[in-house]
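Below you'll find the structure, written out as structure tokens, and then a few comments.
Partial view: only certain chains, each at its native spot in the assembly.
Every chain is named by a letter (A and B) in the order it is written, and numbering of its residues begins at 1.
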């Protein structure tokens, strides 16, 4: 109970921090409440530092970090401890120009167990199960996408580079165009003007439709399977004779 | 029968009102038929006021509003009565600058029971059942989308703000770009020009494909399930005793 209050306070503080980082970038807000952001930042770093030291001290209650010194060092190099450390360390370094405050959002994962009992837990589990079950097919889709981007960019480069040397200066630069076309984003900053370039683009854009259809189909069968599996395990009994079916 | 005629007349009036609100905004139309719109508006408001008072007077025939005074007050604060009120009230307020006439379209929901017997009722029911059954998964998709937008915007802001301070002035402003990219709208008013920004955009756009595939897969399994459920109720027999189940 006592633990839960601390957990929720820390979650609130982390979320406030993330909102502060986002809102701070708006000039109007920063000019009006700049002072406040500095104080809030200092307070947050203090609390995060204390929390980090406290967790480091108490990590020995866990079985795998139970040895006084080596255990604490092992804890220090664990992923969650490093994330915790990076969330406040840059503040103490005088000449750090990198803004790592955004890493604080990653700290929210630590508190995910609290949400375990919420109503979205089943949905989260279902989606993550489907993504896990279809991991290989989805990764293959991404590999196909990358292969398509490389091949299409190479063809497109040779088709357009002479007509628009500033927009298609090299194959890596053409890849940018290829991604925006295959994903149907189509900003319009780069587009072909030669006939062969336009025909190629038409083919790429139509292939792009397949790129949407493939993962949609994979996930659809994944969800169907997962739900079917779930039903099979819940033993259906016949209300007439009481025997278990399927 | 008599009731149905009034219902249909009111539906026609509401739809005419909505069309009037839409068409009125076209300057050419307003300059030519301005007078007509004013008269039509006055007539409509009169009819809506009479209808409102009539409904308020007769609401006591419903069980839950049966007490003469308290019942009518309870009716007045009910959602449908408030929508009815807001549909004409602003007309009577002399200095109301807000155009609430569009709220009249919401009044159509009141008459939806008429369509209950139409041929699209089954389809409406099927789609709404699927959306209800998959509500949590779909809300989770929206949550994931928002989380993605926040994280992607933060990274993108740090990548692009120095190269294009006018287009990526702050993280909230970058979110606008992020939405148009993730949903593959891609207006082209804002697009990255740095290499790191382009690589990030490529990743975001490819993730955007997943954003389309996930709800498509969820809904596909939802429809399959719903249809299966409907069929299952008629036919399944227990292999042990031969009785029909469900």
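As a working rule, contacts are C-beta pairs under 8 Å (C-beta built on N, C-alpha and C of every residue); 3 or more make two chains touch, one makes a residue touch a chain.
All figures in this text were calculated on a predicted structure; none of them were measured in a lab.
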* Structure fact -> Since all chains are copies of one sequence and 2 are in place, the complete assembly in this file amounts to a copy number of 4
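In the analysis below, only the chains that are shown with their structure count from here on.
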* To do: Just give me the whole-number Å value for how far the CA centre of chain A lies from that of chain B.
  => 29
* Structure fact -> As the complex stands, chain B meets chain A at residues 136-137, 139-140, 143, 150-151, 153-155, 157-158, 161, 169-173, 181, 184-188, 191, 198, 201-202, 205-206, 208-210, 212-214, 216-218, 220-221, 224-225, 238-241, 243, 245
* Which bits of chain A are touching chain B when the two form their complex? -> 18, 21-23, 25-27, 99, 102, 105, 119-120, 122-124, 126-127, 130, 138, 142, 145, 175-176, 179-180, 183-189, 211-212, 215-220, 222-224, 226-227, 236, 238-241, 243, 245
